[in-house]
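With one protein chain withheld, the remaining protein chains of the complex are depicted in position.
This part shows chain A:
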Amino acid sequence: MFRSAAHIWMQALDAAQVNITIADAAHPERPLTYVNRSFCETTGYAAEDVIGRSCRFLQGPGTCAETIAQIRQSLNEDQAIDVEILNYRRDGSEFWNALSLSPIRDETGRVTAIVGFQVDVTERRRLDEDRLHSAKMEALGRFSSGIAHEVNSMLQPIVSLPSLVKTALPEDKAEEREWLDLIEEHGKTARALLRKLLQYGRRNPAAEAALFDPCKALDAAAVHLRPACGDLINLVRNQTLATGKTVYGDLQSLVQSIIALGENAIDAMPQGGTLTLAAHLTDGTVSLSVQDTGPGVDTRYRHRIFEPFFTSKPIGLGTGLGLALAQSHITSMGGTISLKNHAANGACFTINLPLAEPDTAAPSPQFYTA
């Protein structure tokens, strides 16, 4: 009777749609003593590969160290804990794991095992992040267009008067001339930042949308990026995409997006390196990529790089708007933008856009509006 009940319990655990694990609490490493079928399906590991091992094999470079410490502390104090943690499947791919760990006590109250319930919440988190991103963009759009008129007007004398004063200065006032240059330069930097901000607030860029050759965007971006490469960076083109293909959207927005990626790539290689601009066509998708040979994007930042105002650059060097704006542009064209770090080859950002045939209906783009 008992064996049969236990058998049903085991079958129930195995049939569950959530991942279930049981670990041995008596051992300091807390090795797994049981994983159910769902756990194996989610993680790609077979039960025999993981039984006897600590659950740490699910962690990877992007896993938050604070969350790990939090889990460890709770387990050391025999407390239950609920967290969301970035874990890795056997094939190295990431997934967000909503993890609930509870201690199991024997009749004396001693913790003998830890039961874990895990749900893959990657898709839910992606939707949450998309919603948050849209909300931030919307707020930013409202805010920037609200202040733009006033601040731009305030900047007018700062940008226009220094050059007039300079012409009135006697020849020997070199230092004062430099001060005026400084005022003008800073005024123009503020202007550039505000114009970038305003791009969020502009309504409906669909007005500029048309069919165009994506190679043109890459050409225009390359022309802009070449001087910034200087002597230290080699700008390389790698293109199998034939000219004459078309995508639908705003050409200038795509050019700006590629430039933003290129400028980040150049900033990532202060000692020099290679900047590769590539264009390929696969199964009706145009892929434009910008690859550098710098250190790659720090895995701690990988999930945040498209957030408006997020920057890993030193104060004053990055606005945190380039990638956010690029993502907004590319999404509005019905495309995607993604990052891949190459172990030895730096970061590679890829823009994927649906190929549009001139005689087909244009895709309906989505816009962040103020």
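Going forward, a contact is a pair of C-beta atoms (placed from the backbone, for glycine too) under 8 Å apart; a residue touches a chain by one contact, two chains touch by 3 or more; residues count from 1.
The rule is short, and it goes like this: contacts and distances are computed from a predicted model.
The protein name that UniProt records for the chain not on display, among "NADH-quinone oxidoreductase subunit M", "Multisubunit sodium/proton antiporter, MrpA subunit", "Carbohydrate ABC transporter substrate-binding protein" or "Two-component system response regulator AtoC", is "Two-component system response regulator AtoC". If you put the hidden chain back, the residue from A:K173, A:R191 or A:H280 that touches it is A:R191.
Within the complete assembly, A:N152 is the residue of A:T122, A:N152, A:Q239 or A:T285 that touches the hidden chain. When the omitted chain is restored, the residue from A:S160, A:T243 or A:T282 that touches it is A:S160. Where chain A meets the chain that is not shown, the touching residues are 145-146, 148-161, 163-164, 167, 184, 187-188, 191, 195, 198, 201-203.
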